[in-house]
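Heads up: the structure comes next, in structure tokens.
Heads up, one of the protein chains got dropped from this complex, but the rest are sitting where they should.
Should a chain be cited, it is by its letter among A, B and C, assigned in written order, with residues numbered from 1 in that chain.
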Amino acid sequence: MDLLMGFLFIVIIASAIAAVELKDLLAAALALGACGFFIGVVFFLMMAPDLAIVQFVVETLTLFVLVIAITRTHRRSARSEPVRIRAVLGVIVICIFLLFSFFVIPLMTEFGSPDQRVSQHYIDRGIEETGSENLVTSVLLDYRAYDTLGEIIVLFVSVLAVSLILREKPKGGG
Amino acid sequence: MSLIMRTVSRVLIPFIFVYAIWLILTGHTSPGGAFAGGVTVSLAIALSYVSFGVPLTKERFRYSTVHVGRILGMLGFLVIGATAMVLGKGFLGNFLPKIGGHFTMAGVIIVLSLCIGILVGCEFSLLLYYLFGGEEG
Amino acid sequence: MILILLIIIPLLAAILNVVIGKSSKKARCAVSMASTLVLIILASKVFKTTIGGDIITYEIGNWKPPIGINLVADSLSALMVLLISCIGFLCILYSISYMRPHRGVPAYDSLLMFSITGMIGTVLTGDLFNMFVFLEVMFIAAYPLVGFFGGVEEMEASFKYVVLSTIASVMFLLGIGLVYSATGTLNMAHIAEITGARGGGLLDFALILLLIGLGLVSAIVPLHVWLPDAHPAAPTPISALLSGVTVKVGLYGMIRIIYTMFGFQAVPIGMIIIVLGVATIIIGAGFALVQTDIKRFLAYSTISQVGYITLALGIGTQSGIEGAVFHILNHALMKSLLFLTVGCVIYKIGTRDMSKMGGLLKQMPLEAAAFLVGGLAIAGIPPLNGFFSKLLIYLACFEAGYLIPLAIAIFVSLLTLAYYLRAFWMIFLGKNNIDLKKGRVPLSMLIPVIVLAIACLLIGVLPDIGLSITERISEQILARWMYIEKVLGGAIA
Partner (left out) sequence: MSLPYLASLALFSIGLYCILVKRDLFKVIYGICLMEFSINLFLVSLGFVTGGEVPISPTGTIVVDPLPQAMVLTAIVIEFATTVFLISVAIRLFKQYEDTDISKMRRLRG
């Protein structure tokens, strides 16, 4: 499984770089979608089938919306940037990456053995307390249903916001 | 679009809807859940936009229906939460009967899933409506 | 019980505004006003209870804290809720007339209520991830409000705001992930209990990431670039709300995370916060000095004042916290007052360019007085409220031995006086070369201005009330163990 996961990560990073560097916006959007789908597969391997399904459907919808938006904006390809800016910022970003990978990751608990201080309760008593066999659902809709309320508010507001932004004939003003 | 696309969609869309409802209603026993189900509904509608064209789809999924749906979903969530509060279980508490174990009944979770499913489906369909150039009406 | 009502009421009002939609403009206003009025009453009730040293908690779904989510109100949260609901109410009252030409857009009222919901949710929650969710509610309601007029400038400001705050919230989420990895819990009191026992390198990184996320909300220097675009682009009542309260929500989060969750002693970053605070003070004031766009000018002034609060937070003594909390309260009042006053001027002459204004003193004496009150209060002139909070911050600096920051803070205070007098001169004195567009400024716009001006004067004349309140609040903030005990109820694994 380690081998499979390693291979998937290589594919994910390759498609992410493709999404960043491809000139054609539609092709880059497809690369982004591929990246999202492979992350869904990784979720599946990490024993999170709920997340994998949600990632798949949300990624499909994102891709759909992106393609509509790009076709509506007519221009298809991005221009390239000056080399100097790219080099400087690239070095900065790599520094951040190295900083984190050398200082933060060694401090974290080993991958695959987390501290389940609170979630042990969900695992032990979740089914009898909430009646939901799917523990993710029981956390999402019972133990932490208030988070879900916040989440659907965000969704509601964002569609309201899109209706405001995409309305025709805006009036100017100060 | 082409005839093939339309025929395939005509067959496919009801199945996607059934799958979405299945996802929403069995979220407490199997992977899936309300969000996945809601987004799947909107994917079916997206397919309809692509294959049947914008005017026809807008006719079928009217602004007013979708608008009412999302408000019902949101208010349903709040009403269930408030009911639990009135019954002394705390806001969004699980006040309906629930049976853990092999044959599960998850109490309020199913109702909440239904609300979220309706809300998410309606929100994203509305989003597509706006993206395809619809106005509030 | 009362705490969850504080969140449900604005939320219901927001949804009701969507339901009402286009059918009745008056009903939308009435719903918003009524709900904020109820909020003010409830919030003052909570404030009265908590200022006596009590902490109110509410467990959602009756799940005990580390398992479920809980709401916690200590006196600081209660003060914040009171501020949010009062200024929200005044802004809604103000927008009745100010937004009349745009009244046909029904989303405005509900977005305003949603953003109030997000702010109240953020300050009341006792759970770290829940704080992220409600910060996100606040953000997503603020983005379209910034871009409300839909012009080029507004859209660009909105885009910039979204991109930067999404990066910030991603950082915040990463910080939450690190905290979860180190402690295995998300409840703030529970985290506080664990970190009190063992600090650690990982938690320091987590703290920095969380502070980056909140630093963007409150526009501390390297992360301030969105504010001078976003605040002027928004409609004036929204600018007042954003500058007056939303920025303070970030500062509230910083207080909660630095002092309650991690405990200041365990934090090695006090010095960094002081340096950033001083930089924020200088950069905000420097840019404010050269602005001609009046709302941009006020936005830079906000950045400068946020710097003062950050400086006071970095000192970490009790008088430092007192100064910070008092300045949060005062600046919310002063900056909303200034924005609303300037809104009256813009309403009447229809431009934001200060160089085109002048000689308005005769036509708008009330606004001139209000502007003077606000400006002098921010500069820290004795009989006004800003004086006392700034004095507290200076004293805290002096006691802790930070003499260079003290000198800079006092110098910039004088600079603040200079640029406010310059603005006053450019707007109200000098030659009148502009013809007024409309008749009288409507009463519903004048009332909020007058109320806020009187509040500034009252706190300035009777500083004892404010000082005793902030003293109690700062004591409560420093009493970490009491917070932990009250929230977790002593029964915890």
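Throughout what follows, a contact is a pair of C-beta atoms (placed from the backbone, for glycine too) under 8 Å apart; a residue touches a chain by one contact, two chains touch by 3 or more.
Being a predicted model, the structure only gives us computed values, none of them experimental.
Asks: Based on the whole assembly, the unshown chain contacts which displayed chains?
Replies: A, B, C
Asks: Please identify which residue in C:Ala27, C:Ile167 or C:Ile447 touches the non-displayed chain.
Replies: C:Ile167
Asks: If the hidden chain were put back, which of B:Pro31, B:Gly90 or B:Gly107 would touch it?
Replies: B:Pro31
Asks: Which subunit B residues touch the hidden chain?
Replies: 29-31, 33, 35, 102, 120, 127, 130-131
Asks: So that we can see where the missing chain sits, which residues of subunit C does it touch?
Replies: 129, 133, 136, 139-140, 143-144, 147, 150, 152-153, 155-160, 162-163, 166-167, 170, 173-174, 176-177, 180-181, 186, 229
Asks: Tell me which stretches of subunit A touch the chain missing from the display.
Replies: Residues 2, 5-6, 9, 12-13, 16-17, 19-20, 25, 28-29, 32, 35-36, 39, 42-43, 46-51, 54-55, 58, 61-62, 65-66, 69-70, 72-75, 78-79, 81, 85-86, 89-90, 92-94, 96-97, 100-101, 105, 108, 110-114, 116, 118-119, 122-123, 126-127, 133-136, 138-140, 144, 147-148, 150-151, 154-155, 157-159, 161-162, 165-166 of subunit A touch the chain that is not shown.
We adopt the following convention: only the chains that are shown with their structure count from here on.
Asks: If you tally contacting C-beta pairs, which comes out ahead, B-C or A-C? Let me know.
Replies: Result: the pair with more contacts is A-C.
Asks: Roughly how many whole angstrom separate the Cα centroids of subunit A and subunit C?
Replies: Going by mean C-alpha positions, subunit A sits 30 Å from subunit C.
Asks: Per the centroid of Cα atoms for each chain, what is the distance between subunit B and subunit C, given in Å?
Replies: Taking the mean C-alpha position of each chain, the two centres sit 37 Å apart.
Asks: Touching two or more other chains, which residues of subunit B qualify?
Replies: 74, 78, 81, 91-92, 94, 136
Asks: Which subunit A residues sit where two or more other chains touch them?
Replies: In subunit A, 142, 145-146, 163, 167 touch at least two other chains.
Asks: Under the definition above, what is the set of subunit B residues touching subunit A in their complex?
Replies: 23, 27-36, 39-40, 42-43, 46, 70, 73-74, 77-78, 81, 91-92, 94, 98-101, 104-109, 112-113, 116, 119-120, 123-124, 126-128, 130-132, 135-136
Asks: Which residues of subunit C touch subunit B in their complex?
Replies: Per the stated touch rule, the residues are 1, 4, 8, 11-12, 15, 18-19, 21-22, 58-63.
Asks: Could you please specify the touching residues of subunit A with respect to subunit B in the complex?
Replies: 49-50, 52-54, 57-58, 60-61, 64-65, 68-69, 72, 127-134, 136-138, 140-142, 145-146, 148-149, 152, 155-156, 159, 162-163, 166-168
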